[in-house]
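To start, the structure under review is shown below, and the notes come after it.
Here the complex is missing a single protein chain, while all its other protein chains stay put.
To keep things simple, chains are lettered A and B as they appear, and every chain counts its residues starting from 1.
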Amino acid sequence: MLSAENLTVRYGRTTVVHDVTFELPESSGGVAVIGESGSGKTTIARALLGLVDPAHGRVLFRGADIARLNRAGRARYRSQVQPVFQDGSEALDPRMRVGASIDEALRVRRRSPGAPAPSAADLLSDVGLDAELADRRPHQLSGGQRQRVIIARALAVDPKLLILDEPTSALDVTVQARILDLLAGLRDERGLSQLLITHNLAIVERLCTTVHVLFAGRIVESGPVRTVLTAPAHPYTMALRDAVPRLGGTREPAGGARERTGDGPGAVGGPGAVGRPDALPAATGCPYRHRCPIAVDRCAEENPPLLPFAEGRTVACHRADRPSGPTGPPDAGQAR
Amino acid sequence: MSTSVTTVPHRRTPAHRLLRTARADVLAAIGAVTLVLIVIAAVAAPLLSPYPADGTDATHPTQALLPPGSEHWFGTDGVGRDVLTRVLYGARTSLTITVAVLAVSAVIGVSLGVAAGYAGGIVRDVVMRITDIFLAFPALLLSVALAVVLHPGVRGAIIAITASWWPWYARMTAVTAASIRSRGFVDAARCLGVSRVRIVFRHVLPNSLTPVLVQLSLDAGGVILTAAALSYLGLGPQEPTAEWGLMVQQGQSLFTTNWWVVTFPGLAIVVTAFCFNVLGEGLRAALDPRREVTR
């Protein structure tokens, strides 16, 4: 339904998203884009929503470039693709009662013919909130309630796809679990497609079947969530997986794929800074090689392209163990 | 702490908040009450003043420069007019000028500022350069120069002061509007397909207004003083119109011998400017939408 085609986005001279291509097929289960801050994941969301213009490439809505839609096409695109921003971004107008915020979306829906629109109270109850809360202003609600209101507003225009940008990262784990339940319910009951953008691999499985791992503005690994999480092919995916805190987990991150963040001069500044695209030198070599525990000389010379890895999977790593590929020793990447 | 969120009673209107603040901020409350009294006095000047004719063009040379007493509480001026009456009528002129200057400045400034801040790009550049040109001159100098060109009088004073006043609001609003444009709720509205006009009027404008409202009340004192300065230079309202600045100017030579002629209109200026100022400070606190959860 929505797809990014060779999407490249620049802010000034900094390339934040680099030649990213992926698809969000209609009612296919969720798709996740994973990356840490500075990886360009929020920029991808904004480009898909038409809030920033790509420097190269296109965003296609049902095959048509969203930058070239006519009035009717644009209205259709707007109503079918809706964002759910994270609560921390002031996604609700602080001066408006939340009922008024939802009414604003309903007003848009009533412009187009179709089934009668629900009321704000219906929408609030759909997301598990008391209709009385419509009279409150955002600051009078808890973080979880605000996130539900944001979802209710998106549902007001009867969308087919939700773009969820860190929908739970500002919330307590208990509240996060309930919001994820709500989103999973919407997916199952309404056949709502979802694109989940997050830094936390642990919540991906709950909502998504396909995952794209983003590093420094590039997709470094793609594939079905199950196989990517159980047997990551890219060392960065392994690092992300091992960083997820686990109950009864060991105190130190697991040994094998441990990143070079904790020790040595290469780690100075911490992964948050190293991972930022603007902190990287010119685009020769693999952007991940400074943090990569299995980097070889070749990684400094040549940026690995995204190539098929296994059934339905692609990975951008010279050392990935491809069934038919000539590169890399057989134990690399797949060791764990 | 966010623990109190659930216990906060909802349905609080700005008026409720203002009341609550007023109770807390006694100074702002005193300012507001005094201003209301001044406005009532200005409106009811013909009824309140003992010698209504003195407010316009009557003169009584035989009763010139009488000191304050039971007949004339504030004394009389050089041509025998009751100073109390002149101060009451002067409130009309001074307040008219103030309200007109602030209203016109706010409308021009906020419109241009929101347009510049929300549209960005060329619109922003053009508006900002125009405000730069106006701000390049010292405010009082610009007003004086304009007042010289224009016909001296109430209307001339209003235009002259407005010309140097609006760019501040344009600047301020442009900055606020630009920051509001990048907030999540504006993005959300754009993604819903809400029209640009509606986004501006429902989201950007209301959220840009608070700092301007506060600034307006803080500035009112400044306008009164500027108007007084223009009158003082003979560029504002002319005789026989009663205006505080003009009265001070005419009375200054008499200060050592007949202090009351200049003191009472001077006090009126100071008190009114001060009241607007404390009210502005109070408004700043009252209009913060998050004020309720701070405790």
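Just so it is clear, a contact is a pair of C-beta atoms (placed from the backbone, for glycine too) under 8 Å apart; a residue touches a chain by one contact, two chains touch by 3 or more.
Definition applied: contacts and distances are computed from a predicted model.
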{"item": "Among \"Iron-containing redox enzyme family protein\", \"Cytochrome c domain-containing protein\", \"NADH dehydrogenase subunit L\" or \"ABC transporter domain-containing protein\", the UniProt name of the subunit that does not appear here", "value": "\"ABC transporter domain-containing protein\""}
{"item": "Hidden-chain contact residue, picked from the options A:P54, A:G99, A:G143 or A:G285", "value": "A:G143"}
{"item": "Full-complex contact with the absent chain, from A:R107, A:H199 or A:R298", "value": "A:H199"}
{"item": "Residue of A:A100, A:V244, A:V296 or A:A310 in touch with the missing chain, whole complex considered", "value": "A:V244"}
{"item": "Selected residue (touches chain absent from view) among A:E26, A:E132 or A:D172", "value": "A:D172"}
{"item": "Interface residues of chain A (partner: the chain not displayed)", "value": "36-38, 142-143, 172-177, 180, 184, 199-203, 205-207, 226, 229-230, 239-253, 259, 261-263, 267-273, 275-276"}
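Heads up, the rule we're going with is that only the chains that are shown with their structure count from here on.
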{"item": "Distance from the mean Cα position of chain B to that of chain A, given in whole angstrom", "value": "50"}
{"item": "List of chain A residues in touch with chain B within their complex", "value": "46, 49-51, 74-75, 78-79, 81-83, 85, 89-96, 101, 104-105, 108, 135-137, 139-142, 150, 153, 156-157"}
{"item": "Sites on chain B touched by chain A in the complex", "value": "2, 5-6, 8, 10-11, 183-185, 187-194, 198, 202-203, 206-207, 289-290, 292-293"}
